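As you look at this complex, bear in mind that one protein chain is not there, while each of the others sits in place.
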Amino acid sequence: MSEKKVILSPLPGVFYRKPSPDQPDYVQEGDMVKSGDIVGLIEVMKNFYEVKVEEDGVIDRFSVENETIVDVDQELVVLR
Amino acid sequence: MIKVIKAGLQTTVQDRGRIGFYEIGMPPSGAMDQYSYTVANLLVGNAPHAAALEITYLGPELEFGSDTRISLTGGYLPPKINGQAVPMWETLEVKAGDVLSFDFVKSGARVYLAVEGGIDVPVIMNSRSTYTLIGIGGFQGRPLAAGDIVHTADMKEKDVPVGSKIADTDIPVFSKSHEIRVIVGLCSYRLTDESKATFLHTEWTVTPEANRIGYRHRGERLQFVEREQPFGAGSNPSNVTDLGYPIGSIQVPDGVEPIVLLHDAVTGGGYATIATVISTDLNRMGQIKTNDKVRFVAVSLEEALQARRETQAKLSRIAASL
Partner (left out) sequence: MSTMKTLYEYGGDEFIFVQLSEEMSLESNFTGMAITRKLKERQIDGILDICPSNASYMIRFNPDIVDPAALMDELKEMERTTDPFDVTISSRLVDVPVLFEDPWTHEALMRFRDRHQDPEATDLQYSARINGYDNTEDFIAAITSAPFLVSMIGFVPGLPWCFQMVQREKQIEVPKYVRPRTFTPERAFGFGGAFSVIYPVQGAGGYQLYGIAPAPIYQKEQTLPDFKDSMVFPQQGDIFRYRSINRDEYDDIRKQVENGTFTYQKKDFTFTPKEVLADLETFSENVMRRLYHD
């Protein structure tokens, strides 16, 4: 098993796993992702910041649920 | 000139603000942390009202088109030039082609980037500040976007040598919990005595709704004195006959989630205002971010004026030292 990588939140705000309430999640656990793929959004100050993968990998798990308020440097996603 | 490679979350041109237009409904706008903004200008020898960039939460990536001096003040978003860490609160030199970028925010919420000469945008109603709600001032009335080219002005008054710093004790420290001094008053008569006490005793949590318009806080519910609502005031107990809102004033719509109104706020409306943040602590308010804790501390007008004088003395000392 390869080394696990984590994606941290660059911002405080609300974490969303989908682009809008009536659309499916960006990615599911077990999905293969490539650098630049979007895995979620952080909303703060009515701005939406796209959380992107920086290295290719597989989504191991989400550390926070959809619509959770997160803090800077909080772990969002673990890749393997 | 400065080329915007990445815009950051919200990077706007700001100065001391568009003062004197309340009566037409125009809020002042301007730098949220006036202390850090003022020091940034001092460190590059600019006129005190030269425009700077206000960077919020997530830094931009900027490429400089010519050799110049810059300074970075405010909250701590670790800055880098061409990937190398550089200090804040210090006169820095950049060369044509240098790229300024930032790491994730470590403390505070907003960084001020002053460039020698100031940012050159049109003056609208005595100010270069951006007011995004109606799209006036600053760079085309909006936050910077990737691809924008920003020019610098000639508002430099003094040559400040590269490497100039301010005393460590003059650099504010921003933790994750804050005491914000307020003068209780305005329509505080609308709150029950118990709720007035609750307002001051509660440790409030800043919600994701925290921007240049205002900061919303989660905590306890506040109760208003029961009354038959006066004519024109509206039906909710938190309603009053529409009145003016000072910058820094605090309202509690429906008794939930106090909102501190800030520089881009609406100038008036129908919610009872219960207290006002003192001018000195508006600077700190601008460095608070979502999830931080806030306690409101009641002070007298005399204490507020004393705090104001201390800040001014500090700024005069810094100006004299550079």
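A few comments on the model shown:
The chains carry the letters A and B, assigned in the order they are written, with residues numbered from 1 in each.
One rule holds in what follows: contacts are C-beta pairs under 8 Å (C-beta built on N, C-alpha and C of every residue); 3 or more make two chains touch, one makes a residue touch a chain.
Every value quoted in this text rests on a predicted model; they were computed, and no experiment measured them.
All shown chains touched by the missing chain in the whole complex, by label: B. If you put the hidden chain back, the residue from B:14, B:152 or B:249 that touches it is B:249.
Looking at B:5, B:99 or B:133, the residue that reaches the missing chain in the full complex is B:133. Of the listed residues B:5, B:86, B:305 or B:319, the one in contact with the hidden chain in the full complex is B:305.
Although one chain is not displayed, chain B still touches it through residues 19-26, 133-136, 182-183, 185-187, 189, 230-235, 239-244, 246-249, 266-270, 273, 276-279, 301, 304-305, 308, 312.
We adopt the following convention: only the chains that are shown with their structure count from here on.
For the pair chain A and chain B, the distance between C-alpha centroids works out to 29 Å. Residues 9-10, 56-58, 104-105, 207-212, 289-291 of chain B are the ones that touch chain A when the two sit in their complex. Those residues of chain A that touch chain B in the complex are listed here as 8, 10-14, 43-47, 49, 69, 71-73.
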